[in-house]
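The structure under discussion appears below in the form of structure tokens.
With one protein chain removed, the remaining protein chains of the complex are shown where they sit.
Entry: chain A
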Amino acid sequence: MGAGHGHRLFFHGHSAVHRAPAHLKVLVLVGFMLTVVATPRDWYPAFAGYLLAVVAVVLLARVPLLYVVRRMVIEVPFVVFAVLVPFIATGPRTDVLGLTVSEPGLLAAWGLLAKGTIGVMASLTLAATTEPTDVLVGLRRLRLPDLIVQIMGFMIRYLDVVTADLGRMMVSMRSRGMNPRSPRSWPTLARTLGALFIRSYERGERVHLAMLSRGYTGQLP
């Protein structure tokens, strides 16, 4: 499997981090995240240490740092929220760069940002060094309920199919003169998402029929 064939979050490689058993990596990630979340937000040096640890693992895995950073755009909605907090929160005010903001709000925003960023980066590192199917095998080895592992497996399998479905719908709408960037087309986009949901739901039913036809009784082999 070349890198182009793997999942889009996966970075093909043969480092020690890539080779480590998936269930171990999941355990380490969960333990690390619990520690990060439990750390009081004014222990500033601790967060620097966490960040260094994640970066060290990324470098050890020989994944380009930029590769991980570029995929961190997923965090943007949280960043926006974190930036708003100091302006909205109450309590004693303080001046930062000529703006009057709430002091506890500032601290809360810092905590959200620091913990969120480290969490997203650590998760992306797991995704970049472990194939999705291996993550599933790892979760099953950790005795996660089979039903949940099955649902996650289907999600991975059908994510591409549903995305391709949406892509085709967008192409057909664009071919009929819609501009997805214009707010005027937002109602249409909303209806498209509704249609996509129905389509995916119906596909789910067809997949279930196909599974029943091959003797499915609730257990994946």
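Following the convention adopted for this analysis, contacts are C-beta pairs under 8 Å (C-beta built on N, C-alpha and C of every residue); 3 or more make two chains touch, one makes a residue touch a chain; residues count from 1.
Note that contacts and distances are computed from a predicted model.
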What is the missing chain called in its UniProt entry, if the choices are "Cytochrome c oxidase subunit 1", "Fumarate reductase iron-sulfur subunit", "ABC transporter ATP-binding protein" or "Fe-S cluster assembly ATPase SufC"?
"ABC transporter ATP-binding protein"
So one chain is hidden, and I want to know which residue out of A:65, A:148 or A:210 touches that hidden chain in the complete assembly.
A:210
Residue list for chain A contacting the dropped chain reads 5, 133, 136, 153-154, 156-158, 160-161, 203, 206-207, 209-217, 219-221
